[in-house]
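Here it is: the structure, laid out below.
One protein chain omitted, others in place.
Let's turn to subunit A:
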Amino acid sequence: MKETPLYQAHLRRGGRMVEFAGYALPLQYTSIKEEHLAVRRGAGVFDVSHMGEFFIRGEEALAFLQWVTVNDVGRLRVGRAQYSMLPNEKGGVVDDIYLYRLGEGEYLMVVNAANIAKDWAHLKALAQGFRVELLDRSEATALLALQGPKAEKVLQALTDQDLSQRKKNDVFRAEVAGKEALLARTGYTGEDGFELFLAPEDAEAVFEALLEGGAVPCGLGARDTLRLEAGFPLYGHELTDDTNPLCTPWAWVVKREKAFLGKEAMLNAPCGERLIGLVLETGIPREGYPVLSGEERVGRVTSGGFSPLLEKGIALAYVAEGAEGPFFVEVRGRKVPASLSPLPFVPLK
C-alpha cells in the first residue's frame, strides 16, 4: 500500500486506516457522523493526496483539452477551474475530472485516484497528434481539502492573500503557514472550501496549521457521506465507461457546440435509464440494492448510505426511463418505501 505524505500524521492523530485506491488513508478519526457535521457546520480537512495531478502545457494545450474533455475549455479563463469529464470513443466516461487553468497554455487536471493509470494511458495516446506536453505529478503532489462554512476563516489566518476576494472555482498561488501552495476554491462536499496543492514535504506543516486553526481532521467515510448528500457523482458508481453523461443530472457539463472525442456516439445513444435521488423512511440503502416500482424491479442503487443531516437513508439510483413511482428499495429482503428527492438531498450553498 502506498502512503501519502501525511501517513504518520494520520496515525498520530488516531486515524483508522484503510486501503483506498492503493493508498493507506484514514476512514475516520473519531466518528464519520461527527466529521460529517463538522464540515457542514464548521470546517474539516481531508487528505486527498491520493488524487492524480496531470499538468498539461504547450502551444496546443487548449486544442488538445477541447478534444479530450466535454466542457468548453475555451470559456476557462486563467485562474479559473471547471468540472468536466473525459469522454471515450463510444460516448461513455473515462473519468470525471477538475480542470484548472494556471496560465496561458498551462493547465492542471485532477483525476480520480483509482483512474490515474487509465486516464494517463488514454490521454497520452490522444496527445500524439497535438503539440502538447503532459506531465504526471501525482506522486509529487500533496493535496488537502479544507471544507465547510468556516473554511475561509481558518485559512485566512494562515495567509496574506485576501480570500474574501476569491470566488468559487478561482485558482491562485499563495503562501499558507509559510509554505508555497496552489489554492483553489473547490471541493467535493457541497460546502464552501479550498483545495491546497502542496509539495509533499510541506503537507504535514500545513495540515497541522489548519487543525490548530480549528479545522477537524476528516476521513474517507465523511468524504463519501458528504458527497452523497450533495448529490455528486462518484466514478465507478454513477459514472462509468458505459455511462452516457447526457443521461445523467450532470449533462450540463457537456457542451454540444464544440467537437470532442465520441461526441456523435454520445448524442446518438439512447438513454434507457435515468438517475434519481431517493429518501427512505426506514433502513439504509446500499450500493446494488434493487429499486422497485410496485413489484417490478426497475433499477438499482448506485450509491447509498445514511445522511447525518436528514438522519435517514438516502440513495442515488438508476431507474428505467419510463419507470414511475411510487418507488421502493429492497433492503435486505424488505420492501421499503422511498420518496423521490431533488438533488442535492440537503440545502447547500
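Brief remarks on what is shown
FYI, a contact is a pair of C-beta atoms (placed from the backbone, for glycine too) under 8 Å apart; a residue touches a chain by one contact, two chains touch by 3 or more; residues count from 1.
We take it that contacts and distances are computed from a predicted model.
Its UniProt record calls the unshown chain "Glycine cleavage system H protein", which is the correct pick from "Flagellar basal-body rod protein FlgF", "ABC transporter permease", "Glycine cleavage system H protein" or "Hydrogenase accessory protein HypB". Across A:Gly148, A:Pro245, A:Gly277 or A:Gly313, the single residue that touches the chain missing here is A:Gly313. Summary of contacts with the chain left out: across A:Lys2, A:Lys33, A:Arg57 or A:Lys118, the touching residue is A:Lys33. Considering A:Gly92, A:Gly221 or A:Gly277, the position touching the chain not shown turns out to be A:Gly221 (whole complex). For subunit A, the residues in touch with the chain missing from this view are 27-28, 31-34, 221, 225, 282-284, 286, 305-306, 308, 311, 313, 332.
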